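Note that one protein chain is taken out, while the other chains of the complex remain in position.
Letters are used for the chains, namely A and B, taken in the order the chains are written, and counting of residues starts over at 1 for each.
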Amino acid sequence: MPLHIPIITLTTDFGYRGPLAGIMKGVILGINPEARIIDLTHEIGQYNVREAALTIGMSYMQFPKQTIHVVITDPGVGSRRKPVLVRTENHYFVGPDNGVFSMVYSGHEQCRVIHLTVEHYFLSSRSTTFDGRDVFAPVAAHLANGVPLSAVGASINDPLRLAIPRPQQTPHGWQGEVIHIDHFGSLSSNIRLEHLGHPAQVKVRVRGRTIDGMVQTFGERPPGTLVALYGSTGNLIVSVVNGSAAELLKAKIGDRVEVFVAE
Amino acid sequence: MPLHIPIITLTTDFGYRGPLAGIMKGVILGINPEARIIDLTHEIGQYNVREAALTIGMSYMQFPKQTIHVVITDPGVGSRRKPVLVRTENHYFVGPDNGVFSMVYSGHEQCRVIHLTVEHYFLSSRSTTFDGRDVFAPVAAHLANGVPLSAVGASINDPLRLAIPRPQQTPHGWQGEVIHIDHFGSLSSNIRLEHLGHPAQVKVRVRGRTIDGMVQTFGERPPGTLVALYGSTGNLIVSVVNGSAAELLKAKIGDRVEVFVAE
Partner (left out) sequence: MPLHIPIITLTTDFGYRGPLAGIMKGVILGINPEARIIDLTHEIGQYNVREAALTIGMSYMQFPKQTIHVVITDPGVGSRRKPVLVRTENHYFVGPDNGVFSMVYSGHEQCRVIHLTVEHYFLSSRSTTFDGRDVFAPVAAHLANGVPLSAVGASINDPLRLAIPRPQQTPHGWQGEVIHIDHFGSLSSNIRLEHLGHPAQVKVRVRGRTIDGMVQTFGERPPGTLVALYGSTGNLIVSVVNGSAAELLKAKIGDRVEVFVAE
């Protein structure tokens, strides 16, 4: 049965300068003209599988059930890395088996992972350098058309998972790291609401600076102030009100974030 | 009654690198899968309310009637600034009450402005940092579904208006300023066709350079020439044919533009 509202998101490192993302959309619409295609971003760092994994991991749950997410950062295109389809309770994912779905796996007890092998659902003239066009876009569109999972390949049990850093509990609180820096220069850590909760007294330390307490919104402090708060995805973030924490702190992905909770 | 052709435009400072704009689209399509979503731009300068106000002010009238425009440059997200819906004769606008709709207000004698307070039309898990996802996207989508204005909140009379610079008549013509610099380096002034008309003889002065007469099209002068003309929105613009006036003149937003009209 076709999906009632086929939504397909695209997350790639193709950039906006060239026609690659647009070509994928043409392929999708040629197979399923009803598909609603959403660019999550095409500015994943080139060949940066980890950034793609984190970006889709922070975003997919914000989409309606049955959304199909195509994620492509694919330095191994054309090699033996498998093209896969991942099925969670509410979402579908299509992309290379190179770790881009690591956060999806870690968020679910059970995922079904299917090795895409049935060439009937690929473009007939498959190249060796552009599986986005030749494999992932058409499979996503066929899925949206209602093609069943069993038709596109067989399940596998050992998909590739990146070692995504998890925060550690310490005697005094939590220790994590910066996993994402957004357009506004806010630093997202991997310490989340479900780890830390809402302690009465808390200090957050990053790049040698200590922030006393967390705020609920940026507006509680004057512009230029360094603040810690929960971001819209539930991650602990460090921001500068109306400014850039990344710039102020010269912070980068992987920097340590420590939280000290008072008894 | 649902809108026959729901078109929703997005104007934000979220950039294209991250998933924020895409997430808003997922929320919209989850509520109204028929919506046609158009990116006006996501490259408004960060926290630059004035630039957002000018961008939507130059653009909205180019869209079909009943288009819903979501405009978000929202440094005060989570604070006491109100989320609002603005209704003009032909368009709807959704965003923060921080001045982003100043040009909309100044273009209409009467606007209805509604403070969005009915949480039934927000996402159920509203965060404190992303009203684009939690408030503005869902309200826009519900509007597109035909939810009446009276259901989403009550009218207010005192929306925030920025002091948008207006051109002044002088003994010799008009004095205005550069309000926008486009991708091609053309300088848009706030002096418009309805101010100046088509005088037989005119000089335009900006950054110490005087341009003799206005042209109708770029093609009337050789590449590299500095010209003045009416742009596609009816504003007086200063351009370099096949080049960049911003670069040639080292011009910036706010630079004075003077027009001298001969009797």
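Convention: contacts are C-beta pairs under 8 Å (C-beta built on N, C-alpha and C of every residue); 3 or more make two chains touch, one makes a residue touch a chain.
In this text, all values refer to a predicted model and were calculated from it rather than measured experimentally.
Visitor: Out of A:27, A:52 or A:228, point to the residue that touches the absent chain in the complete complex.
Guide: With A:27, A:52 or A:228 as choices, the missing chain is touched by A:27.
Visitor: For a quick check of understanding: of B:11, B:32, B:129 or B:189, which residue touches the chain that isn't displayed?
Guide: Residue touching the absent chain, from the options given: B:11.
Visitor: List the residues of subunit B that touch the chain left out of this view.
Guide: 4-5, 7, 9, 11, 16, 36, 38-43, 55, 58-59, 62-64, 67, 182-184, 216-220, 223, 229-232, 241-242
Visitor: When the complex is taken as a whole, what residues of subunit A touch the one chain not shown?
Guide: Interface with the chain not displayed, on the subunit A side: 13-23, 25-27, 29-30, 33, 46-47, 75-81, 127-130, 133-134.
FYI, only the chains that are shown with their structure count from here on.
Visitor: How many angstrom lie between the CA centroids of subunit A and subunit B, rounded to a whole number?
Guide: Each chain reduced to its C-alpha mean, subunit A and subunit B end up 31 Å apart.
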